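Of the protein chains in this complex, one is absent; all others appear in place.
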Amino acid sequence: MTTMRRRGTYLRHAALVGVSAIMLVPFYWVLKTAVTNENIYAYPPRLLPERPHLFNFVDVWYFIPFPRYLLNSVIVSAIVVACNIAFNAMAGYALTKNFPGKRAVLLLFLSCMLIPFQATIIPAYLITSKLGLLNSYVGLAFPLLSTIVCIFVFKAAFEAVPHSLVDAARIDGLSEWRIIVRVLMPLSKAAIATNVVLAFIWSWNAFLWPLIITREPTMQTLPLGLARFLSYLEDTTGALYAFAVMVLAPSIFVFLMAQREFIRGLTSGATKG
Amino acid sequence: MISRRTLLKSGTGAVVSVLAMPAIAQAPKKISFLTWNIIDQEPMIRGWIARFVKDRPGVEVEWLDKKGPEIPVFYQTQLAAGTPPDVINTQGALGLEYAAQGALLDLTPRLKADAAARDRFNADYLSNWAYEGNNYMLPFYITKTLLFYNKPLFQKAGLSAPPHSFDAILDAAQKMTTADASGFLTLNFDWLYWPLYAMNGIDLLSKDLAKPTFNTPKAIEVTDRLAKATEAGAINKISWTGRWVEPNGAFAAGNVGMLHAHSPAYFFVKGQGKWVTPETLGVAHAPGGFATPNSHGLGISKASNNPDLAWDFLKFVTNEGAQELGVNRKLVTGNIAVDNKNLADLEKTDPLVYSILKTQLEHTDKMVGNWRLGNDSKVKEAFWPELQNVLLGRKDAKTALADAERKVARELKRG
Partner (left out) sequence: MMPATGEAAGRQDGWWQRKRTRDLALIACFLLPSLTVFFLYRVLPLGWNVLLSVQYWSPLKPARWAGLDHYEEMLLYDDVFWQSLTNTLIFIGAAPFAIALALGIALLVNSDLKGAAVYRSILFLSYPLMTVAVGIIWRWMYDERGGIINFALRESGLITKPIPFLQSFDWALPSVIVAEVWQVLGFYMIIILTGLQSIPQHLYEAASIDGAPRRAQFWRITLPMLKPSLFLCAVVGILNSFTSFDLVYIMTNGGPGHATELLITYIYKSGFGQTKFDYAAALTVVQFILLLALTYLANRAAGGNAGSLEHR
């Protein structure tokens, strides 16, 4: 390696370390507070946790039916992720083709993105009620079964696949559905990974919708359950941060699992055509 | 091919079995009970429900608990869908707003018919939820503002007693102000700061709640002085920018002379402040005895399918349940007999808490900041930001109060 390249690499590392540090400082603070019960508003702030303990994490299991909430969250997120991959891939593929009214459909999708959830609470509840899906897993998952951002991710990924491959498959007599599954999806691993990660995060962290739609405590999801837990303890102690960490952990886990797809994509260099 | 005889036999059998079924095979009577962030008392409430249904076969009570910010969203959605909880617990003026909205059952006829139930409660607090002359809620637990003060800081500044006038407050605050300490802090949500104006003879609205009456030279002067004191650091700025955690936390940190807050603040401050002991924490009324209440009430949704059962439950909770609530949560329930008994016990076991809770039952005729407005939050939204602008030095008092007057008048006209 030449000196120039080595310096370039050092610079890159330096920049990345700097940015990473900025990202991590708040996390260190969260973790530090999650393992203590100190008054977080005291001055001066302490850099190291004093008398760390894991009680905050343990308390969660005692105060609320944690396994049940965890199960609910897992089921709902599983439904959401599975449907997202299926529906978004289908819609993304359809959008790569030209058809009359395509611009209208694109506009429709884009505008749907611009409608905030807070403005839809009451009608969404009434609609879900009419569908008879209140207090149910499907009801919890329904509004998130497809997301426009992820449709566009698939669309972009499919468009990047050379037409020659698709044409060849069509000549071979594959049906459209087969084309998606056999040809496009394997070449869009990164897009699938992104879909999985995002759909999981959005459904896992959802708070307002489950709050409205579940009345029975047994159907509540983890963020709701953990917010319940906070009512037992002060909002300013480490309990809050233990809460944040516990809700965060699965999402990070999913990301790390899906992350490998990015690496594979990198090393293969996306060699197509 | 079924013979006619078999048909007749089975038909008769069916009819007989139907007639033999228990005469009352109704679905269980169910009511739902929504509480405001009281889940730490889960065993107590479950106990109430168990005792309530024991004497009433076929009755079920569903209990829901939500945190404060979640309740409006939850309740309004349920209201729009036609399935609101039968018995609901609200804080502050929200009960009045729901009453004005038409969501709550008018309890006046029931209270008239059941004088014992009505007389159980402190009349001044009961009238907190009287909208247009009708009662819509019963007290669940009640609080109002008082003055906490840091005795060591008072002594250090050479002050011997808590202030007895508005001027004295500002004076004392100024004396206790140093580079690290401030003299006075108040909570600001739900009109909790209003006693500062009431003690200067300022009224927000006319008696008929139709016109704003706060744009007076006196009010301008008071606001100006508050703003100047804030700028000088005598009044801690968090008074006007914080909500619950910041102001109480600041007082708990031990470098604020006075805290003007309602009684639950004590428990937060005690939890966070290592300096708090009966010797170091002073308790007093605000000058003039003026206080803003911030109480929790229980009401019945008009859309309830079982209003009588809900009323039964309401009476049960505020009577049989009140005792336990008062003891567990160390608060005043508004139920006269229960409160007298609990306070008598507390005087021996925890004199400091006793002195705090005693203030909640004194000067109940001097409660201010609780106008019976059906559009309380709109009026608040029209008034408070303007006031905040002055107190934080962004606007002068004269312009801000004039602007606020205009906005409040608009809201009142809209009704």
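Chains: A and B, in written order; residue numbering restarts at 1 for each.
Here, a contact is a pair of C-beta atoms (placed from the backbone, for glycine too) under 8 Å apart; a residue touches a chain by one contact, two chains touch by 3 or more.
Everything numeric in this text was worked out from a predicted model, so none of it was measured.
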item	value
Chains on display which the left-out chain touches in the complete complex	A, B
Absent-chain contact - pick from A:I75, A:A124 or A:A169	A:A124
Sites on chain A contacted by the missing partner chain, in the whole complex	9, 12-13, 15-16, 19-20, 22-27, 29-30, 39-45, 83, 86-88, 90-91, 93-97, 99-100, 103, 105-106, 108-116, 118-120, 122-124, 127, 142-143, 145-146, 148-149, 151-153, 155-157, 159-160, 162-164, 176, 188, 190-191, 193-194, 197-198, 201, 204-205, 207, 223, 240-241, 243-244, 247-248, 251-252, 255-256, 259, 262-263, 265-266, 269-273
Absent chain, residues of chain B that touch it	72-73, 76, 79-80, 97, 101-103, 237-238, 240-243, 250, 253, 302, 375, 377-378, 381, 385, 388-389, 392, 394, 410
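Please note the rule applied: only the chains that are shown with their structure count from here on.
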item	value
Residue numbers on chain A that touch chain B, as the complex places them	39, 41-43, 121-122, 125-126, 129, 208, 211-212, 215, 227-228, 231-232, 234-236
Chain B to chain A touching residues, read off their complex	37, 39-40, 62, 64-67, 70, 73-74, 76-77, 80-81, 245-246, 249-250, 252-253, 268, 271-272
